[in-house]
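Below are the structure tokens for one structure; questions will follow.
Every protein chain except one is present and positioned as in the full complex.
After this line comes chain A, so read on.
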């Protein structure tokens, strides 16, 4: 019995080894090397030393955390709120759910192109609307260091379809008897939402935050297409910073940055899982 089970696991283990373990060990090992394809030399902690001496790395790190915070404090709460409202099944909720979900299935690259037109200071919709309202309509949202990060975050924080669907599915699984009992006890709709529904969404909110954070710490395509990390690295992310090093033939350095991204991801997974007690039963 044990032999066949092991054999049946072999394909999965093989694929996991080839496509995860090998790249993982290459990344971690070469982070301690100067490696540009043409040369290879072990350099100890030099890559990390250089990274921590580079102000651009800290800018990229700060920006990555900023985008993660935008997801955590704007995107997820907004998605949860909308999901809870739609779960009450107001008139037209099905159509609304579909409309809200559509942006989630549009590729990041396409989204970036659409928003680069939206933010265009000469012909973009945003400045034209602001101008029509009598407000200053000549700001270069993406290439002004004061607004660039916010403009980039503005492209994704309203893509809440994924969170909305998660929340609605979770609410649908809450036994109706709980609401009936609360109703008999005189609880208002608001009280039911805040004292029954919201606490029972703990698991799914934690999961949504975790998924978004993991997407955000590897954010690349949106930023690359919108601003390429500029102006003056005001929008650069860790993934973009690593990509620049890779383009420059500094593969070992890029992998050192990649290992930092991995470590940050690990810390986030552990922290969020603990904070939201993901996996523990809510009822």
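As a convention for this text, a contact is a pair of C-beta atoms (placed from the backbone, for glycine too) under 8 Å apart; a residue touches a chain by one contact, two chains touch by 3 or more; residues count from 1.
Just so we're on the same page, contacts and distances are computed from a predicted model.
A.B. asks: When you check the chain that is not on display against UniProt, which of "Carbon-phosphorus lyase complex subunit PhnJ", "Cytochrome c-type protein", "Carbohydrate ABC transporter substrate-binding protein" or "RNA polymerase" does it turn out to be?
C.D. replies: "Carbohydrate ABC transporter substrate-binding protein"
A.B. asks: Among A:4, A:186 or A:279, exactly one should touch the missing chain; which is it?
C.D. replies: Candidates A:4, A:186 or A:279; residue touching the omitted chain: A:4.
A.B. asks: Per the definition of touch given earlier, which of A:77, A:230 or A:265 contacts the omitted chain?
C.D. replies: The single option touching the absent chain is A:230.
A.B. asks: Out of A:107, A:123, A:136 or A:176, which residue would touch the omitted chain in the full complex?
C.D. replies: If we include the chain that is not displayed, A:123 is the one touching it.
A.B. asks: Would you write out the residues of chain A that touch the absent chain, in ascending order?
C.D. replies: Those residues of chain A that touch the unshown chain are 1, 4-5, 7-8, 10-11, 14-15, 37-38, 54-57, 116, 120-123, 138, 140, 142-145, 228-234, 241, 244-250, 253.
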